[in-house]
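Quick one: this structure, given as structure tokens, is what I'll be asking you about.
Note that one protein chain of the assembly has been removed; the remaining protein chains are unaltered in position.
Letters A, B and C name the chains as they come in the text, with residue numbers starting at 1 for each one.
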């Protein structure tokens, strides 16, 4: 473990904190998302909260805004302990947030999305649309978005939607503004305007919590930093007293003590070749080859379009252009059924929605794509299903009470194992793992990593989408970086450092 | 080669609770309890209840509805619904009556009844699976459309004069008091039970109902299965149309009026989740028996049908609310 | 109790004032006879399926006689046949069942007489002639169609009267109301609406009153005095006719009793007693008529409106 970096000078600051968090813990079934974290936000200061995916940053934001209740710990506003029972309570206490997910309403107008729940009223107690639209225009101007507040939100692109979310956060009279990766979906020009906005808010004396994965912007706008790792606070201090390297070390610190499996890749012939795969709106011009026994990493910032591409490769959506070859033969994949038949399988990123059938037992989940093999002329054979399920869950060292337990009762990591077992049972040639360790505990992570290495050693080709740098570095033979739906760079493992990855993903410079 | 060399893989048992334990705690057990209570109440309330012929007559109260109920159960488990089934009966019956005018015999009539049922099911299925429309709205529309066509064809007329051989389906007895309809009901219960609980197809229905996205991501052909289910529901409506038309010996456009809600009630009472993803054929069978016994038992006391429906409605809400209410109270106490 | 003769009076639908009145007549007859128990029952909506369920439960109760006013002449036949096989006396009344489904049928009146009466009621108020329209009941019911047919047969006696349309109110108050409205819009010169149905006539009278056409459009046909009292008072209806449902229920009960206790045999030409209503003579189809319809107008409505 890296030493905790509590800057001694932090305590000597003059301004009293507006908001203090102490000893906050929060668990979800199977995951401890936050464990005894503390945070102080002062007026006129920007605090950057950094940490890997799944470190617990967004969970903290939700606790701050009354969406979640902490299991333990205390929130103080101006030194007074407070409970934020609902989103309204938090807003009344002067805390506002731009959430990472867009929590907006497609069918409502832009103006209303900004003011829903606290719209201006006329003297008769009715909503004042004219005033609302006027004020919405003013706020949108402030964030540098020229959007007509009367049009429905659904007509906006993703970047503009995000600007609306920002405007919404600014529409309440707040003293604390939380921004959870506000620049992730914005283009350079909009980002610049956002920086200016942050400066202005700072000048107005607001306390700002700024969450970001991009170091350059952290250094540019933040005064302080706090680093989370696996739900714990591992460092905090003033940014002018630290360096980029030091932050990376704190954040990625786990790579020091996390041992990735030793691999001696023996790569075979070409298994999969993708040429010019494109989609009208989501990705364009993807080219690569995958060899037998290879682990190919796909890195990028969240929203870079990796999942969309993988889903097209798996036949969920259809590409507009491009071709693939499997074992040298041209193949056409129009549906997941065809992909599975061709030996390509996909472990999706959104486990709850796309991967596991949570209300069905483990063995039924495992045998789902292999039903044609376990059954006889269309009739189920339970014994055969249990046999197959037992075989593959044992290989993955699944922890469960019984095989007919519902998958929904398992922890995230074990759910993931069930989904992986489901696909291995089809005996695929290529397995695509989309954020395979997202939201699972460290122990399960190591198991998944070890397992991935063994699969590759057995001659399976693996595509691994990950937003975690150590995972990418620790596991991949080769890495493709995607940005805004396109391939930004391709590296051999030997050429890689965390910095090159981060820079390529953020588009800071063309590091080739 | 084992992947977890060195560490012995931990043993995960197949099942913790035995099947019998599961059954005892299931919805079906609750329903069987209700059914037994109603049975006892009926025998106490009327001396005429325990008579084989009377019980046999009573089965006609539910056999036709239950035939559709089986297919409807599959459809609802898959997350869709078909409210047009009674409309399909009206249209199929009208088509048979129309064909009758041209001297078509019993086999032809049966083929037409089944064919129209299938066609109507296909129409619903295409609208839902190809155009991606919500089935509840589509079938509210086709419910009116199908019955409306029957009204256009028939107006205030009626078809009758079905051949005597046709009467067998609704009025014939296979053995002693066992009517043809009851036999069809039992056979269909068996077929649907096997289809839902013992085949790949049935398994995939549950998967689709539980999580349609994950189903797609697991290579299940969701739209194709849903289409098949709409076809099956249409077909069953055709079968019910044949039985009912045969039993009545006549066709009017108002035939089977408002059956759709009774059928859905039967299916939901049988423990099929209206949100999809769970339910069993056994449950539907018991629910059919419960509803049949309630209506027959109260009928013996000359209670009007509408008062019976209070019982059915209360049973529906009560049986679903009770477990939730208990859970709520328990949570409050904790 | 057990040796009581149990007679089930199965009606088209429960809650209809007409049938409630018939039930009162049946109870009157039961009291007169002494050892008769009346089971008054029927479905809640006018469907054949509903009646079949009711009949099945009556068969199960082993009643002695079923007297049914049918929603469908054919659909009830199998169920009623079964009843007869199990030794139950089955007759139909008011709205008939096909001959193979019953032993006899009692019409409240003869179809000819009713058809002639309804057009006469309209024509009597139109000495100069004029346009009339028919608002019928359930689009599927047997009676209304036959009556309208009989009415058409005698239309040549009224050369100045024009029947401009026949519409169906389905025995629903709202639909009948709308149909009547539609008639007045479509035929601005309409002089009378003939509604041979107790639901339709009330709705039509209401529609005429609401349209402010009292005096212009006369509503007539078959209706219940209690329901039509207001319309006669307001002038929306000058007169209407009906047989007496109390008498009908009374006569039906006597017929059922006499057949069930084997005091008479239902066969063509037979005379079956109906108590104070005399006796019914069966025709070749085993059908009989009770009496001719009775005309109600301002002069006698008050007397009858509290009766039924």
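Operating definition for what follows: a contact is a pair of C-beta atoms (placed from the backbone, for glycine too) under 8 Å apart; a residue touches a chain by one contact, two chains touch by 3 or more.
Simple rule for what comes next: contacts and distances are computed from a predicted model.
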Expected UniProt protein name for the omitted chain (select from "NADH-quinone oxidoreductase subunit J", "Rhamnose ABC transporter membrane protein", "Multicomponent K+:H+ antiporter subunit D" or "Anti-sigma regulatory factor") would be "Rhamnose ABC transporter membrane protein"
Of the chains on display, those the missing one touches are A, B, C
With respect to the chain omitted from the figure, which of B:16, B:174, B:274 or B:301 is a touching residue?
B:274
With respect to the chain omitted from the figure, which of A:284, A:473 or A:504 is a touching residue?
A:284
For the chain left out of this view, which of B:127, B:188, B:229 or B:286 touches it?
B:127
Could you tell which one of C:174, C:189, C:265 or C:303 touches the chain left off the display?
C:174
Which one, C:182, C:235 or C:273, makes contact with the chain that was left out?
C:182
Write the list of chain C residues that the hidden chain touches.
14-17, 20, 44-45, 139, 167-168, 172-174, 177-179, 181-183, 185-186, 188, 202-203, 206, 210, 226-227, 229-231, 305
Residue ranges of chain A at the interface with the undisplayed chain:
65-67, 86-89, 91, 99, 103-108, 112, 116-117, 119, 125-127, 129, 157-159, 187, 279-284, 303-305, 308, 317, 484-486
Across the whole complex, list the residues on chain B that are touched by the chain not included here.
127, 131-134, 136-138, 140-149, 151-152, 154-156, 253, 258, 261, 264-265, 268, 274-275, 304, 306-310, 312-314, 316-317, 320-321, 324-325, 328
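By definition in this document, only the chains that are shown with their structure count from here on.
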Chain A-chain C separation of Cα centroids, rounded to whole Å:
75
Cα centroid separation, chain B vs chain C, in Å, comes to 38
Approximately how many whole Å separate the CA-defined centres of chain A and chain B?
44
Quick check: what residues of chain B touch more than one other chain, meaning two or more?
none
Could you pull out which chain C residues touch chain B in their complex?
14, 39, 41-45, 47-50, 52-54, 56-57, 59-62, 72, 74-75, 77-78, 82, 86, 138-140, 145, 168
Touching residues (chain side chain B, partner chain A) in the complex
1-4, 7, 9-16, 194, 198-204, 206-207, 210-211, 213-221, 277-278
So in the complex, which bits of chain A are touching chain B?
314, 316, 335-337, 339-340, 346, 348, 353-360, 363-364, 368-369, 371-372, 375, 378-380, 386, 390, 393-405, 422, 450-451, 454, 458
